[in-house]
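After this line comes subunit A, so read on.
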Amino acid sequence: GPEDNDAKGSAGDSTPHQGGTLTVLNSNPQQDFDPARLYTSGGGNVPSLVFRTLTTRNREDGAAGAEVVPDLATDTGRPNKDATVWTYTLKEGLKYEDGTPITSADVKYGIERSFAAELSGGAPYLRDWLIGGADYEGPYKDKGGLGSIETPDARTIVFRLNKPEGEFPYLATQTQFAPVPEARDTGTKYEEHPVSSGPYKVVKNENDGERLILERNTHWSASTDAERKAYPDRIDVRSGLDPAVINQRLSASQGADAAAVTTDTNLGPAELAKVTGDQELASRVGTGHFGYTNYIAFNPKVKPFDNAKVRQAIAYAIDRSSVVNAAGGSALAEAATTFLPSQKSFGYTPYDHFPAGGSGDPAKAEELLKEAGHADGLTVTLTHSNAKDFETSPELATAIQDALKKAGITVELEGLEENDYSDKIHNAGTEPGFFLAHWGADWPSGGPFLAPIFDGRQIVKNGANFNTSFLNDDSVNAEIDAINKLTDLDAAAQRWGALDKEIGERALTVPLFHPVYKRLYGEDIKNVVISDWTGVLDISQVAVK
Partner candidate 1 sequence: MNFVVRRTLGALVTLLAISVIIYVVFYVTPGNVAQITCGPRCSPVQVQQVADQLHLDDPLYARYWHFLEGIVAGRDYSTGTAVQHCPAPCLGLSYQSDQQVTRLILAKLPVSLSLVLGAMVLWLVLGVGTGVLSAWRRGRLSERILTGVTLAGTATPVFVIGLILMIVVCGELRLLPFPQYVNLTEDPEQWAWNLLLPWLSLALIEAAAFARLTRASMLETLAEDHIRTFRAYGVGERSVVGRHALRGAFAPVIALNANNVGSAVGGAVLTETLFGLPGIGRELVHAVQVVDLPVVVGMVLVIGFFVVVSNAVADVLYAVADRRVVLA
Partner candidate 2 sequence: MSLVEVTGLSVEFGDLRAVDDLSFRLARGGSLALVGESGSGKSTAAAALLGLHRGTGARVSGAVRVAGVDVEEASEEEIRRLRGARAAMVFQDPLSSLDPYYAIGDQIAEVYRVHTRASRRAARARAVEVLDRVGIPDPVRRSRARPHEFSGGMRQRALIAMALACEPGLLIADEPTTALDVTVQAQILDLLHALRAETGMGLLLVTHDVGVAAESAEEVLVMRHGRVVEHGPVDAVLGSPAQPYTRELLGAVPRVDAPRASSSAVSEDVAASGDVAASGDVAASEEAVSEKSAVSEEVVLEASGLSRVFGRGRRAVTAVDGVSLTVRRGETLGIVGESGSGKTTLGRMLVGLLRPTAGEVRHAGHARVGVDPAVQMVFQDPVSSLNPRRTVGESVAAPLRARGERDEGLIRGRVRELLERVGLEAAHYDRYPHEFSGGQRQRVGIARALAADPRVIVCDEPVSALDVTTQAQVVALLGELQRELGLALVFVAHDLAVVRQVSDRVAVMRDGRIVEEGPADAVYDRPREAYTRRLLAAVPALDPALAARRRVERRELAVT
């Protein structure tokens, strides 16, 4: 998804034990704690302690963690031949925090809720894929329910899709697939105390998710859940903290902070400079890779970016070492020449169509500009945001500005306030010609990475549009459809990689870097697991004793 990032690490030492309190220090509050409203990758971190879903991500280190595994369901889903009908069977003995059994109707109801306007916020896939999803207004307005989800019995649930989707098991990891008992649904108030199906239940939710206290859900049974370890007895989530403060606290690791982790705060460049010089601290840094790319986007409808040569010239002129430094240095960013992230699950296929080397090739760029008829140089405007995120922020923009200057391109910067920025770049009518952008994976596959950006049928004229280059190429569209039919995910990954390489030749984007997550954790933290799915330390695996 566009705004999604969570993070990860290496090894934990001695054997983990049950008990203790795990503290989570976060900057963003868990504001929408309603499963219908959450937009998570793989069920999220804190949410996945409370909400179990039909499938979930494999809780293992590295590449293995990018796999999808069963959760509430007995398997990852049984497709029909063309992958348009998916059937799941719930495990036996599943219970909510109050001891009542979890039924397939509850899963259906949970999904239906996510269609209600009151509970907006989730990913668009259900609406796009389920038959009738585009018009369904949710259970509050439409009591009839969504016909494309069937629950023939209390343990079986069947989804009927309007097109083949081999990656449906990935989608079923999202919190919308968590069961919600209709009788306990309180609409917009549900987030204050959602009914737990996971190992922990909410005992306190202060200030709209700013402080969450989770304690063991005694009705959860490890025998039905192979993924979550649930070592700590209690989890104390404190959010709304300044990132610098979080890192200070983790590095000091005093008192309760010794058993603390963060799921959303990276080490900043300045802190990294300090950490790398300190053995003890360095041993408490978890490194992870989330499928994420930061890039320059062009709108070919805007001059002079309609000219591929101009776009290529810019690609050649980019000084990736400056860009990487601006993003926090080589420890926090890996220079990228491919649009797809560099993990196997995405189908990573290396390519560098416009080799710029480490610090750019201004000569080649000038040559191309001359060919494009801009021998006397060129003045362009680069749109960026004023967010303090080292992604689309002024630091990156000025690095690019400086590099292009060497190729005779004068860059004027247009820095916009965050909302304004996201409004502008995602509106087909106002989209600028040349801007900074980023994209993150909803799940570790090429599908949700390439389709929203390059599928011509996903161009949205009157709403949020992510196909910012307005690419609508029949061959690309056809290949996307073909890959979606595959239920063999490895085979699909290979073809996504090939598609990425092919689209790359059009110079519609200039990939800049893939971020690396570096996150501190407290001294008492054990059993550190960081998967390539989330890139962050998995708190369902962590032990504090």
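What to note about this one:
In this section, contacts are C-beta pairs under 8 Å (C-beta built on N, C-alpha and C of every residue); 3 or more make two chains touch, one makes a residue touch a chain; residues count from 1.
A quick word on the picks: all candidates are chains of the complex that A comes from, given by their letters.
All of these numbers come straight from a predicted model, not from anything done at the bench.
Contact annotation for this complex: of the listed candidates 1 or 2, subunit A touches only 1. Subunit A makes touch with candidate 1 in their complex at residues 1-3, 31-32, 37, 39, 116-124, 127, 134, 137-138, 140, 185-189, 206-208, 210-211, 238, 240-242, 244-245, 248-249, 251-252, 254-255, 257, 417-420, 422-423, 426, 452, 460, 462-464, 466.
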